[in-house]
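Structure, as structure tokens:
Removed from the display is one protein chain of the complex; every other protein chain stays in position.
Right, subunit A next:
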Amino acid sequence: MSSATDTAPVIPGAQAHSHGPGSPVPVQTRSARFRSTDPTAFPAVTGREVDWKLTPVDRIRDLIDGELDGSPITTTVTEAAGVTTEWVGTEDARIGSAGTPEDRASANAWASTAKALVVTVSSEERVEVTIDRTGADHAPRASHLVINAKPNARGLVVIDNRGSARLSENVEIVVEDGAELTVVSLQEWDDESVHLSAQFARIDKSATLNHFVVSLGGSIVRVNPSAALAGEGATGKLYGLYFSDAGQHLEQQVFVHHIAPHTVSDVLYKGALNGKGARTVWIGDVLIGRDATGTDSYEANRNLVLSDGTRADSIPNLEIETGDIAGAGHASATGRFDDEQLFYLRSRGISEEESRRLVVLGFLLEIVQKIGQESLEERLIAAVERELEAVESI
């Protein structure tokens, strides 16, 4: 790995900070970003905005500005005791309970959606639910999904995205007091698919959300999870795994907002890039608010570059508005193979090719190992192995 930094807390205003002359980026705290459910309230997207400048906006104009089919997308949800599934109108009180759009594509989806799917987990025994959204075509669509874990509920919810799609969506995740919820957003779309997903989580008192973004398939996949640690003692673990092939754009903008005291967050995204034009973007914002005393946070992004002609952007940002915190750090590293790891494996007789496979697989499996569901872990290991088979130098 080329570089890694561990940074001590920085008090805003204590250091000179500049976005450069003529920069369109106003200096503002992350939570002050404009929000609206009305797409026309946002200025036209130019591609120079802080949240769009690394995205190929010209290839997704229809999702940002165009008309979207907001009728319910084909969805199958596994039935389980303590889990209810319903389609509700947009006037339902649960819509907007976790967040509000921060960009025009998200607002366009919000305004276009006729009905939202609400999956409610109330079981205190851990349940597993799969929301299967195998898409059939590339017509531009909008959707809205709410996942709600009731107080003290325990569950794993997998959003299983396969097939064809051209989708802009909002996902709201509400984790009520004492609940422990794992959500895995799995993108294994076909090569032509485009998927923009704004995901908003609200984590209440003593609740835990384990959130995973796994992006492997699709032409452009942009999943932006925001987690508000709203209740005292809330925990948010946001993990991600992505593997970008030639010409593929995989993006994630992560925002963790520590609002309440004694909240904990851990962010780790790991990605691999292979092939000409393989592109990844990771922006990680952590904001520790004025009242969020005694919080502990860490965010890191690591990218492994497997060939020439790739580009990985990795931008960690940390804002701290209180001096009384337990810890805050961030790290970012993008590099090629660790030669010492390869030497160690090869010195035991393992071929160079096999050693590289083990190192890459191991690098990415660190995320998979955190999911804690065996059949899903096996499926993801197999999927990553398929990605590796396409790598020539491996």
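In the analysis below, a residue touches a chain if its C-beta (ideal position, glycine included) is under 8 Å from a C-beta of that chain, and two chains touch if they have at least 3 such contacts; residues count from 1.
Just so we're on the same page, contacts and distances are computed from a predicted model.
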| item | value |
| --- | --- |
| Per UniProt record, name of the chain withheld from view ["Response regulatory domain-containing protein", "HTH luxR-type domain-containing protein", "Iron-regulated ABC transporter ATPase subunit SufC" or "Sarcosine oxidase subunit delta"] | "Iron-regulated ABC transporter ATPase subunit SufC" |
| Residue of A:Asp38, A:Asp291, A:Glu352 or A:Glu385 touching the missing chain in the full complex | A:Glu352 |
| Residue of A:Glu79, A:Asp308, A:Asp339 or A:Glu374 in touch with the missing chain, whole complex considered | A:Asp339 |
| Residues of subunit A (touch criterion as defined above) contacting the omitted chain | 338-341, 343-352, 354-355, 358-359, 361-366, 369 |
